[in-house]
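Please find one structure pasted underneath; my questions will follow.
Of the protein chains in this complex, all but one are displayed in their positions.
And then chain A:
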Amino acid sequence: MALTTNTILICAGGGCISAGEESVKQAFERKLKEFGLDTVVKVVETGCMGACSLGPLAVIYPDGVYYQKLTPKAAEKIVEEHILKGRVVPEFLFEGEKEKLTLKEKPRGAEEIPFFARQVKIALRNVGIIDPMSIEEYIARDGYFALHKALTQMTPEEVIKEIKESGLRGRGGAGFPTGLKWELARQQQSDVKYMICNADEGDPGAFMDRSILEGDPHSIVEAMTIAGYAIGAKQGFVYVRAEYPLAIERLQKAIEDAHAYGFLGENIFGTDFSFDIEIRIGAGAFVCGEETALMHSIEGKRGQPRVKPPFPVQKGLWGKPTVINNVETLALVPPIILRGASWFRQFGTEKSPGTKVFALAGKIKNTGLVEVPMGITLRELLYEIGGGHPQGKQIKAVQTGGPSGGVIPAEYFDTPVDYESLGKLGAIMGSGGMIVLDEDDCMVDVAKFFLEFTVDESCGKCTPCREGTKVMYDILDKITKGEGTMEDIEKLEKLALVIKDSSLCGLGQTAPNPVLSTLKYYRHEYEAHVKDGVCPAKRCKAFISYVIDAEKCVGCTACARVCPTNAIHGEVRKVHEIDQDACVRCGSCIEVCRFGAISKVTPAVSSTVAK
């Protein structure tokens, strides 16, 4: 291996890839080669660095300088200036650094940048820092040390005791104590047991599991092997959704490399413990995130859930005792084993120890992945780390837990983020997706969006979920189209409670949550649709009209040209008007108007154009 003078880490997470990471990487490599530096400067693609809205991102080591929003041109300049001459390139420095930086000052490292400084990275400890395709780099970061410790210095019971004492709870959303689950499986008498990693990350808005699998696949291999040892399983399965091809590829490579090093397979570390892992790929069914459905899918069947009990730890995959843990939960296991339960407990709260990864998305400045100690308030999370609204508008609410969760209005933003506190508000921790909503988001429309999702993803096995969610969706659709009545709102609420109580699995039991929580906090918005013919957020087409402000319109004709239905009339340099009967409310005109002359109004107005 040649000695290197610099290492360029490029973030190859989903956000950066869609922002053009590939061409930036090529530009780096091309320019390095041009200067003959390609032998001494290493370019490494890492997992997600977290600050997705600023992508493509890169860090230059040994200096630890972060660059943001890179283009191929920027990459070339960084090679010419930073690598070759040792001068930072101020215009591409990470957010907030530029204005303060004088030429003599050293740019700040990650520990001084607010977005990173508030975070505690345990599950994401290697993501964005190592080359996920290199087992050596994982080992260099204490990788497989925990497995070695467990297999050579601890009994399975001691491993379980450590996890129990750490207070680790399932990060998939329900928060079941992980150590207890392992203990229950350990106690089962059976010749065959299975260890499953649930990587069927289906909640829209959550992408932490993807980031861990893509950015640090060995952490899952190591953790599953530790879990296999603890419960007495010889075979593990990772169930990954088909939408994540890169995660599958990297995990496969990690499994092969672990085999080659003797960390997986027969007689691991020379002990008599043997364990292997196989990847099973999902095929696009949200319900397969439910554990009994997931097991059916691994068995090659339709992924329909079944009644519990028996629980998977009793009768799981092919009828054998089975433990199913989520990706993020597993990623936390090796550090706990290596550093101890009390170390883990210094983070987080009494009942929710440790850290949680959140995916910030929607109307927030710093969209991306963050890992913070449990118990942090929503306000700290959204404003201090998330940077607040991108255009400085008021944040209205945050939606957590995807289609199973609920909304939390801004007045509750001082609530600490832990399993119990969020549950009390009618939302759930869920897998950690946080969608930030502002005044332009209609709560009835948000509820309808999630119901459409559950109607589509309901597996059809039990009637309350299959039929009930459809009826709920129809009522919501009626309300957003201006045909709703007050009785509809009551019926909706009643139906929601029935479905919650009578559905078979978690999908149906939680499907009404988006409706119940929006009704709880935003009933007035539902009533505004029904009683006043108004959509307060100006989102539902039936309640809005686009109008042109005669004072501001200069008659540039841009709107008339872009209108797909020719609903805008007016002569050049004269005030234009919109024919409300012909308008389909597509919003194209607002996008092209450079004078701010077009606005949305609610309730809808009738046509003012003389026929």
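Details
Quick note on the criterion: contacts are C-beta pairs under 8 Å (C-beta built on N, C-alpha and C of every residue); 3 or more make two chains touch, one makes a residue touch a chain; residues count from 1.
Please note the rule applied: contacts and distances are computed from a predicted model.
Between the names "Cysteine desulfurase IscS", "Cytochrome c1", "NAD(P)H-dependent oxidoreductase subunit E" or "non-specific serine/threonine protein kinase", the one given in UniProt for the chain missing from this structure view is "NAD(P)H-dependent oxidoreductase subunit E". Within the full complex, the residue among A:Gly14, A:Pro409 or A:Gly570 touching the omitted chain is A:Gly14.
Set against the missing chain, the residues A:Gly284, A:Pro310 or A:Gly533 yield one that touches it, A:Gly284. When the full complex is taken into account, the listed residue touching the unshown chain is A:Glu591, out of A:Glu91, A:Asp501 or A:Glu591. Residue A:Gly362 is the one among A:Gly362, A:Gly484, A:Pro512 or A:Gly570 that touches the chain missing from this view. Only one of A:Pro62, A:Gly86, A:Gly300 or A:Gly392 touches the absent chain when the whole complex is considered: A:Gly300. In the full complex, chain A touches the hidden chain at residues 14-15, 17-19, 52-53, 55, 201-207, 210, 242-245, 278, 280-286, 297-304, 318, 359-363, 367-368, 399, 402, 433, 435, 437, 441, 446, 449-450, 459, 564, 586-588, 591.
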